[in-house]
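Omission of a single protein chain aside, the complex is shown with its protein chains in their original locations.
Our next item is chain A:
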Amino acid sequence: MDFSWLADPFYQEYLLEGFVNTLWLVAVSAVGGLILAVAVAMARLKGPRPLAWFVHGFTTVMRGTPLLVQLFFFYYGVGRLLEGIPGIQDSLIWPILRDPFFYGALTFILSVGAYSGEVLRGALLSVPPGEREAGRAFGMSPFQVFIRLWLPRAVQLCLPTLTGEMILLLKSVPLVSTIALMDLLQAANIIRDETFLVYEPLMLIAGIYLAMTMVLTLVLRQVERHFPGMQPTRHRWLPLRGKERIPCKS
């Protein structure tokens, strides 16, 4: 085992850049993906029929094909098509459309939106209709009922699944090294090519991912514990801190 390359400032810079890019990509995709998920779930439930069908097709395709294929499709397929549009290379958005980060984030947002959207749809369906009717009876507008009652109750029901999706998202980030985006794996690949060390960079990255997954798991568990009225789930038997839990049926 030879870790002397860790002292090299160039390699440190690669690794730092890879680490920062990884975090950025996870943050952007998580926020964008969850917003898309709400839209997907609502379109599936309440959208006009053609829209609901279209969104159903979208989630089926995104969930039925490998993420790597999607990444290549958007980066090489769609990216090359965009390149051919006359005048686009002089336009203001071209620097964004040329950036692999854009395609990585786009693919991940669509993917998270599809997977979490289906989860959320199921959860929205299992909120007892009486609760929504109660909101209407109190004079809330349908939008208020959605924002204050329906969505929070649904999130409560599927929170462990959603946090699981976030961990899956973190673990799919190394895929972007295939579209030449500098993530941790790409940094390890560069170090491997220059130092001819195969194991050490990869093992370092594996260790970093192990740590990141654990930290994310702990953070998300805290989020779950502090979510108002979070009901106990079967595999998380640890008691909540502080207040008594309000039991609610699922």
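Going forward, contacts are C-beta pairs under 8 Å (C-beta built on N, C-alpha and C of every residue); 3 or more make two chains touch, one makes a residue touch a chain; residues count from 1.
Keep this in mind: contacts and distances are computed from a predicted model.
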### Query
Going by UniProt, what is the name of the one chain that was not included in the view, given "3-oxoacyl-[acyl-carrier-protein] synthase-1", "Allophanate hydrolase subunit 1", "Amino acid ABC transporter membrane protein 1, PAAT family" or "Diguanylate cyclase"?
"Amino acid ABC transporter membrane protein 1, PAAT family"
### Absent-chain contact - pick from A:41, A:154, A:175 or A:190
A:175
### Query
Hey, which of A:20, A:61, A:96 or A:218 is the one touching the hidden chain?
A:61
#### Entry: Touching residue (missing chain; options A:39, A:140 or A:202)
A:202
### Query
Where does chain A touch the missing chain, residue by residue?
60-61, 63-70, 72-73, 76-78, 80-81, 171-175, 177-178, 185, 198-199, 202-203, 205-206, 209-210, 213-214
